[in-house]
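Pasting a structure here, questions to come.
Of the protein chains in this complex, all but one are displayed in their positions.
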Amino acid sequence: MSVDATLTAAPPWRRRFSDSAAYPYALIAPALAVLVVVSLVPFLYAVYLSLHNVEYGQVGDWNLLDNYAKLLGNDRFWNSLRVAGLFMLVAVPLEFGLGLAGALLLNQQIWGRSLWLPLLFIPSMMAPIVVGLLWKIMLAGSWGLLSYNVIERFGWLPGTSVFASSDHALIVLGLVDVWQWTPFMMLAFFAGRQALPASPYRAAAVDGADAFQTFFRLTLPLLTPLLVVIGMLRFIDAFKVFDSIFILTAGGPGVATESPSMLAYKMTFEQWRIGESAALAVLVWLAFFVLCNVFFQIAKKRLKAF
Amino acid sequence: MTSPKPRTWALSIVAAACLATSAQAQTWSYKDAAKPFAGTSIRVLDEVTPLQETMKTLVPQFTAETGIKVEYELLNHFEVINKGQADMLSRRGYYDAVMLHGIQMGQMLAAGTIEPIDGFMADKALFNPGLDLKDLTPRAYESLAKFKGQTYSFLNWNYNFVYWARADLLNDAGEKAAFKAKYGYDLAPAKTTRQFLDIGEFFTRKAGQMLAGQPLKTDFYGVLHEGITGGATVSSVWENIMKNYGADLFDASGAPSFNTPETVQALAFWARMWKYSPPGQGEYSLVDVPTVMGSGIAAQSIAFSDFVLGIDKPGASAYAGKFTYGAIPVNADFKGPRSAGGEPSALVINKASKNKPATFLFLEWMIDKDTQRKLIEAGKGGVPIRTSSFSMPQFGGSQAAFYGAMKSSIDVVQAKPKVPKIFEIYDALGPIVQQVGQGKLTPEEGAKQGQAKMLAICSKCTL
Partner (left out) sequence: MSIALAPRPSPGWTLLTAALAAVLLFPVAWLAAMAFKPDDTMFVRPTVWLFAPTLDHFRSVVDAGFLRYLGTSVALALASTALVVLVGTPAAYAFARFELRGRDDLFLFILATRMAPPICLVIPFYLLFTRFELLDTFAGLTLAYLTFNLSFYIWVLRSFCRDLPVELEEVAMVDGHTRFAVFLRVVLPLLKSGIVSTAMLCFIFAWNEFLFAFMLGGQNVKTLPVAIPLLITSQGVRWGEMAVVGMAALMPVLVAVFFLQKQIVRGLTMGAVKG
């Protein structure tokens, strides 16, 4: 592998800067500056709002942790966490497993892969709001395509419909998320699998390893860093889900599908309880920060992912 | 020559005075009033329904007449609430006028973001003497726009609920005979709650059974209504049902009064309605109801009248032309005044606006008799805000039943009381009302829990 031969040695003064200790910080500086402005500032503002009485958008007196107390005492808040937890438990492992399986399938010798790949990726390319409306068309009670032709025909849900049933609504929302994001996982894992070096596989074949052994002893460990990165991202995004829930159930039936984002929507846009919704943002952020930190440390040491 | 008699003098003076005042009345015009503001630009946010879409085609006439440019922006129901409130509450003032549903008034008044219009109405240069505010449907207008001695708006949109049913089924000879045999009275659009339930029960059938002489390919239901936890479900239950049983969310002092025997009766009726409804009703929003009715699987519904128009027109649904309408069914046992659901709405002047007088002129123009006449003609109908509009030909003829139903609702519709925390209350009552409908809570339990939730939000809820 040759280096670009047109590179010439740089003059001494230029060399000095990029060899200095400040160089890496200079590389990071623009990104950090942007992130401070667009992420940190609004977030700090949210912290500020969460510590005050905010009456209809006007910041009032300092009220210490009153908003937090109100939030933690609100059983709808705890319900929303339970909803998010259940949703993530249904959706993310399925996306993971199916995505991995799909990636292995794509890795086989199939004809027209360059056609299948973009097609299979479509659900992840669609706007979440369109995905929500699409599944409304499929599963709406009585007039949904699948509701009428499949669910009612086979009598699976007598007396109720998918999104009107508190037992089923959340699970189905999870499955909609699986439909939407499995292709993304599939693509990421497929690419990762393609990237793995061929020699260990040749060696394994020589040693007589079967498909199972190859997968569990070879593919999985090699893919782990990628799995961890993508998994964390998906995990965080599953918590924040909003568009499909808003379109399909608006948090109902009852509060069975009221995710934290859905609760925040009502608190913010209808009721203008800005102080409390800001407190929600801060609490969620804190919880995730702690969780991700822990996970990050584990992943770094045990899984060598970072 | 004899001198003019004193009587003739008096007559001439009176005549001159009359001419002078009528000339003065005739000299007020939007053009003159707008002279100091010609060239300014105002932004107006309104909700998107066919009514406003028709209005949008007329707005350029205002600009042509006055020189005031108007950006008339239309957004859907949720967005007009979200964005409109955000603009007013943040004191940003991007929109000079914002459409508020009656239900939002309490919150916006508490926040102090609405500019009262009394000052402008007293200004002879700005106020159109021919506006005839008494012609605005009185109950809706008074309850919506006036508060503690001040006026905050006119009346722009008169959303209302009507009873909506399948005329082809109610008129079918076979069905009529079977109904009479079973219930003992003639089959006709329901006028009372008892009839509403009977007809609902009668028409709830499974696939394979007969309907109007044809075997059903799919299940059919007697009643359809909004059932989602949010939306207008609580509104409808409150105004279309509870009030007709003598129940109410708040008592005269503004305290929550959900746990009463009347409420329990109303909720019992509500629960019985659901027995004749599609299984998916718990997810239906006010926008789904027309879609489902249009797909032909229900016999009766109670829905917003302006939604109906989108379905009952050729090409929009296979059942267009087969519907009939009526007043909201009343409770024959209740001796008090009948109630019908509705949402009188108006454009208000944003306190943060920098063009208040010009905006006021636009608002006057919107409800002006002339503009309203043009609006109704251009829209080939609509939802009148003026009592006098009902005599226009667009409301008669083939549409007479529909507009008759609408008028009977508009006659009694009142704006919601001014409750700043109404959204929180709806949010709390929504799941309870839904669960009572689905049979997961008894009416007694629902009333008790609802009252407890309301009290946790406010003990005196009205402003």
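Lettered A and B in written order, each chain numbered from 1.
As a working rule, contacts are C-beta pairs under 8 Å (C-beta built on N, C-alpha and C of every residue); 3 or more make two chains touch, one makes a residue touch a chain.
No experiment lies behind these values; they were computed from the predicted model shown.
Note that of B:Gln61, B:Asn82, B:Asn171 or B:Gln414, the residue touching the chain absent from this view is B:Asn82. Only one of B:Leu170, B:Ala247 or B:Ile311 touches the absent chain when the whole complex is considered: B:Ile311.
What chain A contributes to its contact with the hidden chain is residues 1, 3-4, 6-10, 14-15, 17-19, 23-25, 27-28, 30-32, 34-35, 37-43, 45-46, 49, 57, 102, 105-106, 108-114, 116-130, 133-135, 137-138, 142-143, 145, 148-149, 179, 183, 187-188, 190-192, 194-197, 199, 202, 205-206, 225-226, 229, 232-233, 236, 239-240, 242-243, 260-261, 264-265, 268, 274, 277-278, 280-282, 284-285, 288-289, 292-293, 296, 300, 306.
Although one chain is not drawn, its touching partners on chain B can still be listed: residues 47-50, 71, 73, 75-79, 82-83, 86, 90, 92, 94, 217-218, 287-288, 290-291, 294-297, 304, 306-307, 309-311, 315-318, 320.
The definition used in the following text is that only the chains that are shown with their structure count from here on.
Spacing of chain A relative to chain B, judged by their CA centroids, is 42 angstrom. For chain A in complex with chain B, the residues that touch the partner chain are 55-58, 140-144, 147-148, 152, 157-165, 248-255, 266, 269-273. Across the complex, chain A is touched by residues 81-82, 85-86, 89-91, 107, 110-111, 113, 218-219, 227-231, 278-285, 288, 291-292, 295, 297, 421, 423-424, 427, 430-431, 434-435, 438 of chain B.
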